[in-house]
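Only one protein chain is missing; all other protein chains are in place.
Here is subunit A:
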Amino acid sequence: MRPGPGGCCCRRTVRANGCVANGEVRNGYVRTSAAAAAAASQIHHVTQNGGLYKRPFNEAFEETPMLVAVLTYVGYGVLTLFGYLRDFLRHWRIEKCHHATEREEQKKKKKKKKKKETKKKKKKKREMDFVSLYQDFENFYTRNLYMRIRDNWNRPICSVPGARVDIMERQSYDYNWSFKYTGNIIKGVINMGSYNYLGFARNTGSCQEAAAKILEEYGVGVCSTRQEIGNLDKHEELEELVARFLGVEAAMAYGMGFATNSMNIPALVGKGCLILSDELNHASLVLGARLSGATIRIFKHNNMQSLEKLLKDAIVYGQPRTRRPWKKILILVEGIYSMEGSIVRLPEVIALKKKYKAYLYLDEAHSIGALGPTGRGVVDYFGLDPEDVDVMMGTFTKSFGASGGYIGGKKELIDYLRTHSHSAVYATSLSPPVVEQIITSMKCIMGQDGTSLGKECVQQLAENTRYFRRRLKEMGFIIYGNEDSPVVPLMLYMPAKIGAFGREMLKRNIGVVVVGFPATPIIESRARFCLSAAHTKEILDTALKEIDEVGDLLQLKYSRHRLVPLLDRPFDETTYEETED
């Protein structure tokens, strides 16, 4: 919502936070009529959140149309039936089995003894045999659903993962069980899949030059851990810079983003502590929470009432059974949720955290660099104080075009991690050229390289995001998430459309990411676009045109609340009104 002289654009979704609602509720969001929305959201920003938000917070999760939901379930039903049928055929060797099999020696006994007997009986293991490594049903989904559309994932590339990318062509002659590389390269595919938010994935320019220099000086490996003898001067330099970038007292860098979560959360909390985790948190946070031994409770995605209730109950009732008070409570949230495209309601989380004295662990894997006027992530986006977040975690993989992760916070916290982080004691430290890439790109974002390049990148990304999201909505797709989130999920719903969309887009020279169950709820399969500052207007327009076409072809334009551009745009380009159709 941009308060301009021409009025403000109207967004359909407003939070349900106690405001009068006339519409469907989903995940705590309420749809109101177009006219009411403007008024309601005004009130909402001012009163409902006690003025917590300094900027409009527009997030939409349009309801799945009933017919689509039913058809999707039917689709999965048919797939499952066929899966059983084909498993039956495979079982009786009518259909050829393509998947790898157990080593003969490890099932020798039954083979020799029961050669004449039917396979069914063979399957009945005697205790003498090796227990099968996988349970049969375990791979049912992989065999019968995933295998049909496997060509949409793991597409090998052979260039920089920039705005355009070269993909190695591959073909399957056995229905995706194996791939043959044809040797052809599909050149210049528009890359809407890589997390190259600020466009630092480059093989030329200052970052590459600096990294090359350090590579020649240091080599690539470190061959030791931070605590032993793998603490290079470069690592110290990086950590000092990260702390400055984040606006925190100190920071520590780790070799892998995933491991930053899974190896540090156990250092922070343990038995007798409580973790409150968003239901859509990334696997690394879930693993870290599980490894910590703390009690884990899940709150609804980005739903502050749910979080507050859990916080209140936790403090009032203490630990289950023993009734002792919790030692500490840690809230785990992400800045941008990579599958939903939503942005955490950080101002409210911080208010809650302060009220209930809980600690906050913010995973900025996707938001660092990608959000906020200066690219400092979600804290910057909301104009908050980084001091209010106890643990600022993020990765270097995405916006910085490198790899690894960091944790920033108070000096005491970082000192504690330096002595207790699993990663510092047992894992090899970051590779020096990777460190250099991070240092140079971070300095660029901070404007310390003497150019305004970084700032421009951040702005470009924000513009691209708004533009791309708006256009997709105009076309009538159901788009999830916050209007400022560079992660743009486009809903496909039906399983067959996952494969179709991915292939059709590649045919049109656009690489997209499609995801289905188990990464998403079963009926909410989607395509995901990740915007980048490296995308030019032309690239985006080409992509949009093709998406539009494929959308018509596959009938993906499910949205019933289509945004229609106003014919006359007197003041603001982004002034829109909604129509029902």
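Here is the rule we go by: a residue touches a chain if its C-beta (ideal position, glycine included) is under 8 Å from a C-beta of that chain, and two chains touch if they have at least 3 such contacts; residues count from 1.
Just so it is clear, contacts and distances are computed from a predicted model.
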Subject >> The complex's invisible chain, by UniProt name, from "AP-3 complex subunit beta", "Sorting nexin", "Serine palmitoyltransferase 1" or "Translation initiation factor eIF2B subunit delta" >> reply: "Serine palmitoyltransferase 1"
Subject >> Touch criterion as defined above, residue of A:Ala201, A:Ala243, A:Ile275 or A:Met393 at the omitted chain >> reply: A:Ala201
Subject >> Contact partner of the left-out chain, one of A:Leu291, A:Leu384, A:Ala496 or A:Leu554 >> reply: A:Leu291
Original post:
Which residue from A:Tyr76, A:Phe396, A:Tyr480 or A:Tyr558 sits in contact with the chain not drawn here?
Top reply: A:Phe396
Original post:
Mind pulling the subunit A residues that touch the left-out chain?
Top reply: 100-103, 105, 125, 127-135, 142, 146, 153-162, 165, 167-168, 191, 193-196, 200-203, 207-208, 211-212, 215-233, 236, 255-259, 262-263, 266-268, 282-284, 287, 290-291, 312, 315-316, 325-330, 355-359, 390-391, 395-398, 400-403, 410, 412-420, 422-428, 430-434, 437, 511, 513
